[in-house]
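I have a structure here, written as structure tokens, and I will follow up with some questions on it.
Here the complex is missing one protein chain, while the rest keep their positions.
Letters A, B, C and D name the chains as they come in the text, with residue numbers starting at 1 for each one.
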């Protein structure tokens, strides 16, 4: 197995006066699908945000390929694609515009590619602004954004929120494929993580 | 069986240029749990909002106990408790303050009652403002609000979004109990509607 | 990094809490002595001003508070900057501790100035440069405090308000300079000016004493408030219970 | 499932109390409109000239313009949070008339921003050199005027909620309605400053307020309902 891509050592995080993560340590390698499990409020979102460099832990360290988080933010940005509880889509832009813009922040990208990714998540020909989409449709567009980023690491916070059964299956397949191609996926989920995969690993938070 | 509490006749709804509901008709009685099923974008949210009087259908009629929607808005308000994709909680108020306020808009209510309802959804002693809660914790508070309203009809749009397994079970039990006490529940969901109940009825949207 | 260990040790909550406690008497006692002597000398012993009569005595409060209003903002800005750049909680705590004190002295300067203006200029307020810039300084303090109080979480409040304090720090001289350019009728500098102070010794010495006294008073209040801020920020406050019992901090 | 329904006045008091609680949670929010008002008035001597004579002659105008701006600025986001998080939806679904709940919210807003504004107006007026005799009129006129402005501004704020086409058009139509308030208010202050009786202006403001209270809630309710669709 390859050297670990992500290494977390003795992580401590407080949110307000709440000690949410108490000395968490784990590793993950390229090709893993790491599922964060835990009851509501156990710190899944918080952990994902720490991994993405959006929250600062009080103690402990997070290393991506051996590099500490704050060493090189740009490298972190190149490496990670993040999908939080919010979609990161502007309500006044169409799905294609949203996906195009988010992708171009990272790399050159043609309109065809965007169209293809949107088709993959079943949102091919919607040119309404995002505000006129249903909750699940928005989530699908956000997933297309993650696909398009072509980042090796995906951090997904409850990716199948609002998705219907076929949408969940679709996302599971995408995740499988990404891991099979040597990507790392860290996701939190309350259901739908029983799909067959040799790569699935679970991390319980409490 | 009692006379139908809710009657929908030949409902047509456009959203923008999209003909979302095309001549929908159904009835529901006190004691029913009516599950709206359908893929993303099939019109579940739209239908629930029509039932709540927040959206106006272009054609067809919605009757609550035989009364058309626009006859008496106050009666509709007394009858229905609505939980949408948004929680309806102010980020700067604590769960108790939020629940208390929402309930008092409808009826007199003691602090004890609120505390009890919050305990029921597992959010007993959180006195942080709602903005400092996790996604699932917020959803639980919103569910407590629905409980407290003591309205005969519950309209719930994907009530278990963000909830963990125990939260989903809890909500299912609450819904069961409400129906058993002669309430009507109309909900949309993509999963978790396989619970045992003689009262469960499904309505497929496409 | 090893050379900085003393620095981080000092910055650890138990040590800084104890240090502030130890410094407090060294500030407080001379402060009261100097203020007693200075204010007595200024308000009672010093001769009447030949132009302004007794009204001039307000300078013994007014001028030191003007000085402390600026000093306060400088301390605020610098420590906020340190806190932001080196992620140092102690510096944030100091900034939070100093802000209300600085704001109070700014307010005091405005009030004493207004009271003085009435006999001197015939009105409590005039749109003069220094008055206006002092008023703007008060607004800056209020903006800082308002921003702090709009956050629930201390850590976030610290960092957000530190950004504001830093931007403000860069702006203080610009505001001062621009307002001066705009207009001036306020009394010129009498103490800090080229060619030495233009004031008889009997007036000057109490003034200097009260400058020093108020400054030390400022430091003493800052120590007390700093201790409170440190405790406020501490997630595991057991050490201070220990130190309260044993009298020795351990880290 | 019968429950004791709360009466309309009680519910309005509730909304009012909620707004106050949100404002009072932090002292700073309460002080803010006042400080803002003071600050805007400070802008004028800085931008014009500090000559007392000139300042005195434009004093009433400056106070009024600053007051209008202060109310408008504070109103901009009056309904935004409650709309975003679905609270307004809940209000619309309660069994109380939405219009009255919104009216209570606007009233709270006025008490928390308009009233402090009126209360500190004498200080500002003094700093700008208005004579003592005019300060009472200034205060009264501002209290009335800011109430009318809050009501009108609330309609504008509600219209911009759902980002419907044309909402701006309507918002722009609301603003000109604020002009008469300004004219009557400033005129009354001006008259008082010169020792004349300012009654006419004050009566007109009071009449405007009554008209606004009776008409605005309907418009508010309609505007908010439209925003849900």
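The rule is short, and it goes like this: a contact is a pair of C-beta atoms (placed from the backbone, for glycine too) under 8 Å apart; a residue touches a chain by one contact, two chains touch by 3 or more.
Since this is a predicted model, take the numbers as computed values, not measurements.
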Can you say which of A:6, A:47, A:62 or A:80 touches the chain missing from this structure? A:80
Could you tell me which of A:19, A:90, A:115 or A:128 touches the chain that is not displayed? A:90
From A:12, A:106 or A:169, residue that would touch the chain that is not displayed: A:106
Contacts from subunit C to the absent chain lie at residues 84, 136-137, 139-140, 142-144, 146-147, 150-153, 155-156, 159-161, 163-164, 166-168, 170-171, 174-175, 177-179, 181-182
Even though one chain is hidden, which residues of subunit D still touch it in the full complex? 25-26, 28-29, 32-33, 35-36, 39-40, 42-44, 46-49, 54, 57-58, 60-62, 64-65, 68-70, 72-74, 76-77, 84, 113, 160, 163, 167-168, 171-172, 175, 179, 182-183, 186, 190
Could I get the residues of subunit A that touch the absent chain, sorted low to high? 49, 52-56, 73-78, 80-82, 84-93, 97, 101-102, 104-108, 129, 145, 150-152
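We adopt the following convention: only the chains that are shown with their structure count from here on.
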Contact-pair count is greater, between B-D and C-D, for B-D
Between subunit A and subunit C, what is the separation of their C-alpha centroids in Å? 48
Specify, in ascending order, the residues of subunit B that touch 2 or more different other chains. 128, 132
Junction residues of subunit D - those touching two or more other chains: none
